[in-house]
Structures are given as structure tokens and as C-alpha cells.
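Right after this comes chain A.
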Amino acid sequence: MKQTFNSRDPLYLQVVRQFKEKMANGQYKPGQEVPSRRELASQLGINPNTAQRAYKLMEEEDLVHTGKNMPSKLTGDLKKFSFVRQELIQEAVDQFIEVVKSLGIPLEEAQEELSRRYQVNGKASESDD
Partner candidate 1 sequence: MIEVKQLKKKYGKRHVLKDISFQAHKGEITCLIGVNGVGKTTILKGIMNLTPLNGGMVEIDGKPLTSERYEDITFIPDTLTMMPSMTVKQSMDFMKDYYRSWNPKRAEDLLTFFKIKKEERISDLSKGNKAKVNMLLGLALDVDYLLMDEPFSGIDLFSREQILSVFSSHLVEDRGVLLTTHDLTDFETLVDKVVLIDDGQVVREFYTEEMRETEGKSVVDVMREVYQ
Partner candidate 2 sequence: MKRYGLLLLTIILFVSAFGWHYFSVEATHNQKPTFSYVTSRGNKEYVEKLKLVGSIYQPDNEYNQTNFIQKGEETLYEEDFPFLYQMDTVFYAHPSFQRLYENYPNFVKRKNYGNFLIETPETIVEASVDWEKQQSTSTTIQVEKFNKESEDIKKYTFNLPLDNPAEYSYLESIEVVENKLILFLTHVGENKWEDGMNTTAVELFVYQIDLETEKIVSAEPFLTQFPATEFPAETNVSALNSINGDEDYKQKENNLFLINHENEGETLTSIANYDSKDNRHTILDIKEEWIDSPTQQIYEGETLYLIEKEEAGFTVRVFNIETNKLETTLSVPLTAALMQNFNGEYVERGMRAAATNDLLYLVSTKSIQNGEDVTIVVVDLYTGQTVYEGTLEPDNLTDEWKPLDAEIQLIDIEE
Partner candidate 3 sequence: MNIFLKLLAFEFNRFKKGYLSLIGLTFTIQGVGLFFQSRSYLSKVEMLKEEGVSTQGILSQLGHFDLLNYTYSLWFVAPIMLGIVALLFYSVFIWYRDWLGKNTFIYRLLLLPAKRMSIYFAKLFTIFLSVLGLVSSQYLFLHVYKWLIPLIISEEFTQVQSIAQVIEQGAFMVFLFPKTLPFFFFAYLTGLMVLMVLFTLILFERSFHLKGILLATGYAGLSLFIYFSPAIYQLYTRIIFANSETFLWFSIMGIVLMGLSILVSNFLLTKKITV
């Protein structure tokens, strides 16, 4: 499960983002055990300190809980999950809007194109798998 990272952005933020994406798309279930930071580091090919830092941030955001002598677990709080999902959607939409607006494309055209492309893209990715 090698991931490619953008070498200009902090790695730990990229790791957190990957986590959030998996929570949002359902790859990670609430309360699920997550790899230890060392496992994560070797899975991702990153420095264990970076993995540690990513976990720390997620703990601060209450996404991950770590008990004493216990493996870390994702939060069981579904609200958190939907919040993360919401956050990602908003982020994506915001980005989309920003680009579309800067190109001066009207909302209707953008909506139309979006729904057309979304379906085509979805089919294409299905056939890819």
C-alpha cells in the first residue's frame, strides 16, 4: 500500500487527510483498529516520527483514541464520521467552486457538466476495477 506523497506539503497532514478520506468513503469503519504508528510508517514508507505526529493530530481532533497498552482505534462516534465526511465534501466543493468561478463558468453549465462527468467517471472507474 505504497502511497505517493507531495513532497512540498507536510507529510503528517497528508497522512491525516488519507485517513479522513478512508473514513469518508467507508473503507474505515467506526471503532476499527488502526495500524500502530510503526506499522503505518512501514506501510506508507514514511518516518515513524511523522506517523506519530499524524496520530497525535488525529487524537487532538478526537478521530483516534489510544488507551493504555491498547492498540489505537478509530472513534466510534458516528457524528465524527459524518463531520469528517462533511468537511471533505465542503472542501472539495469549495475548491470546485473556486476554479469554476475563476474560469467565469455559469452555475447551470457547471452543474450540467458536473452531473454528466460524474456518471462517466464513475463508470470508467468501475470498469477499471
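Operating definition for what follows: contacts are C-beta pairs under 8 Å (C-beta built on N, C-alpha and C of every residue); 3 or more make two chains touch, one makes a residue touch a chain; residues count from 1.
Selection rule, in plain terms: all candidates are chains of the complex that A comes from, given by their letters.
These numbers come from a predicted model, not from an experiment.
As listed, 1, 2 or 3 are all part of this complex, and the one touching chain A is 1.
Interface residues of chain A facing candidate 1 in the complex, by the touch rule stated above, are 5, 7-13, 38, 41-42, 44-50, 53.
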